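Here the complex is missing one protein chain, while the rest keep their positions.
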Amino acid sequence: MNFIQIITNHYDALLTGAMMTALISGISICLGMALGLNLAFGLISKHWPIQRFCAGYRSLLRGTPMLVQLFIVFYLLPKIGLDVPSIVAAIIALTMNTTAFQAEIYRGGLLTMPPGQVEAARMLGIKTQTIRIRIIIPQLFQLVLPSLVNETIAILKNSSLISVIAVTELMRTGQQIVAVTFRPLEVYIIAAAIYLTMNISLAKLGSLAEGRLAIATRS
Amino acid sequence: MIARYAPSLLQGLWATIYITALASVIAIGLGLAVSLLNAMPFRAVRWLCRIYIEAMRGTPILIILFIIYYGGPSIGFTFDAEPTGIIGLGIYGGGYFAEIFRAGFQSIPKGHIEAAQMLGIPKSRIITRIKIPQMLTLIIPPVTNQIILLLKESAVLSIITVAELTKNTTGMVAETFAVVEPYVMVALLYWAVVEGISFLGRYLERKISYA
Partner (left out) sequence: MPDRNVIINEEVVAEPDVVIKTEGLQKNFGELRVLNKIDLEIRKSEVVCIIGPSGSGKSTLLRCIAFLEEYSDGRVFIEGKLLGYKVVNGNLVRESQSNINKVRRNVGMVFQQFNLWPHMTVLRNVTDALRVVKKMDRREAERIGLETLRKVGMEDKTQYYPAKLSGGQQQRAAIARALAMKPNVMLVDEPTSALDPELVGEVLQVIQDLASEGMTMAIVSHEMGFAANVADRVVFLDEGQIVEHGDPAQIFKNPQSQRLIQFLDTWKSREL
């Protein structure tokens, strides 16, 4: 068991892999945030067709395995004429997935917000879109931050699956190192440790952010 | 085309179901044990429990499977793909269930336990006759959710060549030229099973709750 040797020999590859993982996850989460918010507003819409469509999307994306979603996106894109690199397909699949989960999170938050604030804004003549941006969303984030952090961690873990469509992120990097060192146990434990570190740091950042936000706007 | 591969898909579906079931049993058992251990007054024991829980919640299932399947042989244990998958999924799920049970225990009003203590009921009985029954209704939604999660994660087992639903679909795709349709069909199959489990869960909730 020579963990140290493996780390010192391959730390650059590991680092690159980790950064790829972080980058891909980050992009997917941010895109998912924008889309998820819209989906959430769609989920509480009084316009029946919109609500049904959004609910259907959410149900499908939350009720099927990420791996299968990945395969569908990966194989579907070239068929509809979009010949994009694997990494783009991966981001699209991850984004579509997290959009559904985030939408559910935001919807939960929206339901607990008191309607009076929106009424006051309406009486002052503020437009719906502006109400959402200036009044609803800032409070929403504070409310759902813990769930959002959990979802971020989930995406980071899901990103390991994109190794099967040959994206060189952390998982695949690990496989490549195993091919060279023939020490799967040590290498994968190291990779696991890296994932763990990223996720624990995220969780800690999340609690910190929670604390800061709470001080700023509450008594 | 579907007819040709129907048996293989059905077999995969069955495999997925019993793999999930077995893994869930392992995970629930493990989770319950860990959550009980975590409540013991020994700091070292609690520390170990915490490490296990955090490790399972912070690492991807794929790596855990790889560690056991590819790494296991170098320290002596070699398993077939399927048992590895079941055990790996079970260990992974255990961490999550431990958290679910912990939250469940915490939500029982302290007063109920104190009343039992004042009546002289021994600790073990308190656990079995008061804590666990009260917890049951509360934890059905998160437990159902977690089982659904394990079902979805079971697709990952295909990567270490376990012959469950996704793997069989991949096999079917390799032999035919239809690439997207099989996966879409299979996605719908998973979705149907997931909805089924959700439905069962809601039904169970209603039956057990004493409201």
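So that you can tell them apart, the chains are marked A and B in the order they are listed, and the count of residues begins at 1 in each.
Note that contacts are C-beta pairs under 8 Å (C-beta built on N, C-alpha and C of every residue); 3 or more make two chains touch, one makes a residue touch a chain.
Predicted model, so just to flag it, every value in this text is computed and none were measured.
Every visible chain touched by the undisplayed chain in the complete complex is listed here: A.
Of the candidate positions A:Asn38, A:Gln142 or A:Thr181, contact with the unshown chain belongs to A:Gln142.
Across A:Ala22, A:Ile50, A:Val88 or A:Ile126, the residue that sits in touch with the chain not pictured is A:Ile126.
Residues of chain A in touch with the missing chain: 114, 116-117, 119-128, 130, 134-135, 138-139, 142, 217-219.
Basically, only the chains that are shown with their structure count from here on.
Chain A and chain B have Cα centroids lying 22 Å from one another. Against chain A, the residues of chain B that register as touching in their complex are 54-55, 57-64, 66-67, 70-72, 74-75, 148, 151-156, 158-159, 166, 169-170, 173, 179-180, 183-184, 186-188, 190-191, 194-195. Remark: chain A residues 59-60, 63-69, 71-72, 75-76, 79, 153, 157-161, 163-164, 171, 174, 178, 183-186, 188-189, 191-192, 195-196, 199-200 touch chain B in the complex.
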